[in-house]
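Here the complex is missing one protein chain, while the rest keep their positions.
Order of writing sets the chain letters: A and B. Residues in each chain are counted from 1.
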Amino acid sequence: MLTKELERAGLPTAHICALTPVAQMVGSNRIIPAASVLHPVGDPNRDPAAEKAFRRGIVERALRHLHD
Amino acid sequence: MRLQLDILNIKDVQFGDGTRITDGVLYINRQELQEFLKEDKRLSRVDIELAHPGEKCRIIQASDAAEPRAKTKGGVDFPGALGKQGPVGQGNTCVLRGTAVVASEYRREGDPPMQPGFPRHGRIIDMSGPGAELSIYGKTHNIVLVPWPANEISVQEYRIALKIAELKTAVYLAKAGKDLKPDEIEVYELPAPSKIEKGLEHLPKVAYIFQFIPGQFETIPGYPVLYGSNASSIVPTILHPNEILDGAMVTPYRTMAIDVFGLQNHSIIKELYQRHGKDLCFAGVIITVGHGDERENERAAIMSANLAKWVLGADGVILTKSGGGIPEVPLALTAQRCEDLGVRTSVAITHYPADVGDADGSILFNAPEVDAIVSLGTPWNPITLPPVDRIIGEPAAFPEGPPVDGPIETTLRWMKGVLSQTGNSRLIAVRY
Partner (left out) sequence: MDERSLESNREFKTHRSPVLSNSDNSILNGVRIHRKEENKMGGKTLRVVHYLNQFFGGIGGEDKAHAEPQIKIGPIGPGKAVQGAFGDQGKVVATIICGDNYFAERIEDATTEVMNLIKSQEPDVVIAGPAFDAGRYGIACGAVCKRAQSQLGIPAVTGMFVENPGVDLFRKDVYIIETESSARRMSDVISKMVNIACRLVAREKMGKPSFEGYFARGYLNNEVSDRIGAERVVSMLLAKLRGEPFQSEVPPPRYDRVKPASGLKDLHVATIALVTDGGLVPKGNPDRIQAREATRFGSYSFNDTDGLNPDDYEVNHVGYSPVFVLQDPHRLVPVDVMLDLEKEGVIGKLHKKFYSTAGAVCVVENIRTMGQAIAKELKDEGVSGVILTST
């Protein structure tokens, strides 16, 4: 629901969210699935370098959604 | 699988020289039980108190409750959790009805609270007044354990020991009834789907999908949940309903409105049993787990739906959850996958919107096919509890807070035994 107010004010917002059905239901427009509720842009099962690369992948996806 | 519950109706519980049941009264040798429980070196001390309906007594920090039950024939008590692995769900189990073992958690300074803003009194059971009227534990004779952790053990280790103490006590007490003639008998017998008795083919086949771990809370390693081990990553599977009723499943440390007592007396399973052969055919139970990420939830939803349709042959399923708002997402997904396969669904949930003035937030899903929703009430309704004469349990070592024996303004969320995710309560949340 934060996304709607940000978008309403003219700020395109990419929403990285674990529970995408909720995001869809409340009306977020740019939704990117997160890794997990407990670590949206992380993965404790990977080693730190691999985890950072994984995180970057999700963030880059989010940025693509922000791009026109 | 045929399970017979041999039920003794207990009228009173008192401490005495030996643990036995005479004329409907359960006597407990307190010292013997304490020593038995202290064999677990994770505990430094175990206080045991009794609380009776009608007393001006308040149990605080109530973390879970279990009905005293012990296998007398054909099985093992809480398999895996209490050590021995073995079958459950058949044979005979002695039940001390009218009593409950309540575990009250001792929180040391510095132990993480379950969540921020946790009140000093934790979850409450009042034995008289408005709290007692609403709670099932206001009507049972409660044997309350207040185990203290040994100094060096972690809070997670303590929480496991706390649950084990509760289960051990439930068994210990019920063993006192093993040679006595039961006052009542309940029989639970359900053959495999392919062997359902003739004459029931025309009845609708109804299965139950039970999300027994919400997936929104951290798992404690080594916590005995399913046959004594953790189950947070399992894929959906089929259990015989008797396994749930007879101790194969134990609640994880953190759930909302479900206790071991509620599993032993699972209202939806009992309702399906009761109507089996009358207006439905009880097709079976699928257990599943909520997850924190979408892929896992999608996998669980598809697998649950397939089990319901293609293995149990269900025409309809009932679904419930065991947590707050987040688990409603996998719940709804599972229901949608069932509806996609033509298996009709109905759902029963407690509501966790922001507060009582936010009825629109009362469910976290909006799928048109999931249109049969039963309300199990909302925990945010306020309740005022009167002052009491006696407190059992230790208030959490947090700073401010009004005295726990005084009047308390709180909500149903902090009462134990009032709401029930297994449908045991008559509360229903109505929109105004």
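Remarks
Heads up, the rule we're going with is that a contact is a pair of C-beta atoms (placed from the backbone, for glycine too) under 8 Å apart; a residue touches a chain by one contact, two chains touch by 3 or more.
Everything quoted here is computed from the prediction, not taken from an experiment.
For the chain left out of this panel, the touching residue among B:Pro149, B:Pro236 or B:Gly325 is B:Gly325. In the full complex, the hidden chain is touched by chain A at residues 1-19, 23, 25-27, 29-30, 34, 37-42, 44, 52, 55-56, 58-60, 62-63, 65-68. One chain of the complex is left out; on chain B, the residues touching it are 115-117, 181-188, 204, 206, 216-218, 267-268, 270-280, 292, 315-318, 320, 324-326, 344-349, 351-363, 366, 368, 371-378, 380-381, 412, 420, 422-432.
Just so we're on the same page, only the chains that are shown with their structure count from here on.
Put simply, chain B touches chain A in their complex at residues 215-216, 218, 291-295, 326, 329, 332-333, 364-366.
On chain A, the positions that touch chain B within their shared complex are 18-22, 25, 33-38.
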